[in-house]
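Just one protein chain is left out here, and the rest sit where they should.
Chain naming follows the written order as A, B, C, D and E, and within any one chain the residues start at number 1.
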Amino acid sequence: MPNIVTKFDRAAAEDVAALAKFGSATIHEAQGRLGAVSSRIKPIDRDMSLCGPAFTVTSAPRDNIMLQLAIHYAQPGDVIVVSAGEYEEAGCFGDVLGNACVAKGIAGVVTDTGVRDTAELIRLGLPVFSLSVCIKGTVKETLGETGRDIVFGGQTIRAGDVIRGDADGLVIVRKEDAAKVAELSQTREDAEAGYIADYKSGRTIIDVCNLEAVLKHKGLTTDLD
Amino acid sequence: MPNIVTKFDRAAAEDVAALAKFGSATIHEAQGRLGAVSSRIKPIDRDMSLCGPAFTVTSAPRDNIMLQLAIHYAQPGDVIVVSAGEYEEAGCFGDVLGNACVAKGIAGVVTDTGVRDTAELIRLGLPVFSLSVCIKGTVKETLGETGRDIVFGGQTIRAGDVIRGDADGLVIVRKEDAAKVAELSQTREDAEAGYIADYKSGRTIIDVCNLEAVLKHKGLTTDLD
Amino acid sequence: MPNIVTKFDRAAAEDVAALAKFGSATIHEAQGRLGAVSSRIKPIDRDMSLCGPAFTVTSAPRDNIMLQLAIHYAQPGDVIVVSAGEYEEAGCFGDVLGNACVAKGIAGVVTDTGVRDTAELIRLGLPVFSLSVCIKGTVKETLGETGRDIVFGGQTIRAGDVIRGDADGLVIVRKEDAAKVAELSQTREDAEAGYIADYKSGRTIIDVCNLEAVLKHKGLTTDLD
Amino acid sequence: MPNIVTKFDRAAAEDVAALAKFGSATIHEAQGRLGAVSSRIKPIDRDMSLCGPAFTVTSAPRDNIMLQLAIHYAQPGDVIVVSAGEYEEAGCFGDVLGNACVAKGIAGVVTDTGVRDTAELIRLGLPVFSLSVCIKGTVKETLGETGRDIVFGGQTIRAGDVIRGDADGLVIVRKEDAAKVAELSQTREDAEAGYIADYKSGRTIIDVCNLEAVLKHKGLTTDLD
Amino acid sequence: MPNIVTKFDRAAAEDVAALAKFGSATIHEAQGRLGAVSSRIKPIDRDMSLCGPAFTVTSAPRDNIMLQLAIHYAQPGDVIVVSAGEYEEAGCFGDVLGNACVAKGIAGVVTDTGVRDTAELIRLGLPVFSLSVCIKGTVKETLGETGRDIVFGGQTIRAGDVIRGDADGLVIVRKEDAAKVAELSQTREDAEAGYIADYKSGRTIIDVCNLEAVLKHKGLTTDLD
Partner (left out) sequence: MPNIVTKFDRAAAEDVAALAKFGSATIHEAQGRLGAVSSRIKPIDRDMSLCGPAFTVTSAPRDNIMLQLAIHYAQPGDVIVVSAGEYEEAGCFGDVLGNACVAKGIAGVVTDTGVRDTAELIRLGLPVFSLSVCIKGTVKETLGETGRDIVFGGQTIRAGDVIRGDADGLVIVRKEDAAKVAELSQTREDAEAGYIADYKSGRTIIDVCNLEAVLKHKGLTTDLD
């Protein structure tokens, strides 16, 4: 039954802000390698970056009525995430709706189908992540739902969960874990900074992680022995 | 039978110029969602843009003799469009032929196989749209035809039809419809400007298109009711 | 049996330097259309360019222990080439290891799986070629080999062979042929410069290669006859 | 945290039996076009058919330790469903484990990666659905979970939900809806039998659904008018 | 504008019958390697075979209203060919419509999207060629056209042209060429029978085609020299 749900717990604004400081790969690692969206979904420009609570949308393939309604019903700061059947040959979003999103303060649009008017969208500065870029339009026939759990890029996304995207792709963080994951991300980034310092000094994994014995035990031989 | 046809009706220059002002997605919509080439064919640089009458070419896969002949026989302003079997692992066009095209005043090269020397082509400023970028060369064995109808990216393209491409992809306009489609594109762009103005003011599809009753009729419910 | 081989003949430094002056497509042609790696492997930024002896690595898919060991054992100037099963949904290399590579003087990293932290890698200036960009991490479980022949992107690469990459993709040159291929590349580039001069003057393949008789013999007809 | 959950509500046996009478396409339609798994997952033999509560498993790609544990912990009649990252170049299941499944009374095995020993599996009569057939083995390193919600082929599957598969593919039915969906499937099958009877008598959609006015209203014209 | 065209010249019945005796590969060769449909479109059972005049249909992706109308308006013996956007995740045709086709005497159904109820369709004996098998249903919203030229699988098909399919795939023959192509197919089959007789006697291409001199001229060397 077609239904619009707009009232759901959103990740806390401070948690969203905290997560926005970290790259998608760092967050993915920090939370135990969970939440990575399919690598086929990428920003239309590699400088694009987004972070916000997901306003989830289910849509028929090649139909954008639900995306249009989502722009109406989403809150400022929301990232609209549209699950639309992974059809590459349709463009469900372009510059008209892009302007609507900017006017509403939408933090970004993410879809598993195509978008168009990419030059204008890049100029607008609205972060857009999609499966493809395609000029073919969509219809406005079939209603769906918003605010429910969706399957997107191999992940379940719940309304209000944090979605974070950058040049490397997208990651989902459960809203209740957002604060903790931001902390863990900082911990990981600090650890990585340490590793980088180590590695810059010319050390490598064998020195840093003291692997010599382990590798011997696993049977590794070298022509330096 | 191998044959070069060079004499065919080309879209009028003023119609080509009129269409060049509009994006491929706008034109596609304006003419009733016709003529969109497969989204797999894209410019090798997203700033590339082309518009011109198609000089159509049929070619064997992994063979560029016909593309070379097309450069000889095409007219200044023509866009050479080569249907060559959608083979990704061949590069049929590079900087030598790129220079030939520029010297001849060719308006662009479009192929459903690969190209190479992309850095030089970008420097040359010649618009090139292809399925892939591949260093593997082609042979010069099998003759084909020019100036005939071809199937390209899921569309039939007739010699002289307008082909328009930008970052979003390619669209075909029948030469006899070109003037009318340019008008319709202007109409659509004006309408879109109106929508954008509406949307910038914070209105959305429901307000702009007065959808409330329609959506209720379709059974849409919301948690705001 | 897991084994690290580090001592193998590397292409001579002057041959590597000589080859670095030519594009991958030119080299591929110059050596008789040999050595082209699959066009699916591309730089993460099109301005990236690399040339160096291959430090070959076999790796389990979704496992980067061997890549880490390769950074330890490779020599400055080597290009690390990892054959890891062409799995798009894994990122085996990011900014921490990127810094390690820069510290060690590694000339580039090439893999048939994914990488991540691409923004940082681009800032680092380390040339990286991959099948995909993916945030999903890898394990460190299964040992492999270095310094042996590998199959990569449809080519056999021997340790110490030259690997050359640019925006168009990657090509392999046998180390014993490197000097000769550099010469042949220069010859080809000179020839291409001649063709370009010819073509810039408005001549085309028919004039330059004196094809008129050949084409007639092959049965080509034109509407100009 | 790796965890085996074995105790979860399973769809009632009589509901499973009731659903097993209907094809996957019928069930999909009957429940309102929900629950269709990606069409890329197919039986290794088109005569294979399965129906049972899902014993859900999360697995690392190219690792079958969790599938092995699932065989240990699943109940007779369960269908083991393994979400393993959609990697085509790995075979996680073959005749040894196939015999284990038959001994345990497992109703079928479904995976989004590859399987092998297909001739023996077909002889065994165990229904197996997979993304690919591949001889490459897997490791047994990384633990995962069983009995939790998984994302599989674009669907969320909860432990104990009904999974039904035949030559056309797979569909999921929520356990609490199973009885109702079986009824609706019977209703649909009866309706289809009516349509078939109608159509066999030479009538078509226009007669059966009384569409003539609707089509005229939509602007349809014919050369019979 | 949505329009049904039913009156078009169909290939003569005797030409269709003559072509039905030859395999699709033979016909493709006999007419000069023209008319081959993309190899991605295959019969749902390899014993299926069809030959008839094409009743061409344009359809929106994931919409089967036009296919339903085609069953109403096509003539007995026609093959319904639906161009619907190459979307794999939709099943536009199943056993209900299959029965309608059989009742109407339709000679086969060919589509560039998916079908379902394959077990029943095989039992019905109706030849069906498709891009995929998928249980997901379609809508009935968007009107299209019948009886016009369509682009299908990389070919232009005109209404009334002959479409011939078997286990190897599909080929198109222009209706005006059908008689001639049937003759040429017989000639080719006779020639092939001659070659087969030659080859069965142990001769090979070098003997049969007298290639020794040609190969030497091309520079071929052997270790038997």
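Some points to look at:
Following the convention adopted for this analysis, a residue touches a chain if its C-beta (ideal position, glycine included) is under 8 Å from a C-beta of that chain, and two chains touch if they have at least 3 such contacts.
Note that the structure is a prediction, hence the values are computed from the model and not measured.
Judged over the whole assembly, touch between the missing chain and the shown ones holds for B, C, D, E.
When the missing chain is restored to the complex, the residue among D:35, D:52, D:94 or D:108 that touches it is D:94. Of the candidate positions E:5, E:25 or E:151, contact with the hidden chain is made by E:25. For chain B, the residues touching the chain absent from view are 60-62, 85-87, 89-90, 139, 141-142. Chain D meets the missing chain through residues 1-7, 68-69, 71-73, 88-89, 91, 94-97, 99-100, 102-104, 114, 116-120, 132-137, 143, 147.
Listed here are the chain E residues that touch the chain not shown: 23-25, 28-29, 33, 36, 38-39, 42, 46, 166-169, 171, 192, 195-196, 199-202, 204-206, 215, 218-224.
The rule is short, and it goes like this: only the chains that are shown with their structure count from here on.
The minimum number of touch steps separating chain C from chain E is 2. The two sequence copies chain A and chain B touch through a face in which the numbers common to both fall below half of the numbers used overall.
In whole angstrom, the spacing between the mean C-alpha positions of chain A and chain D is 29.
Residue positions 86, 89 of chain E each touch two or more of the other chains.
Pairwise, the chains that touch each other are A-B, A-C, A-D, A-E, B-C, B-E, C-D, D-E.
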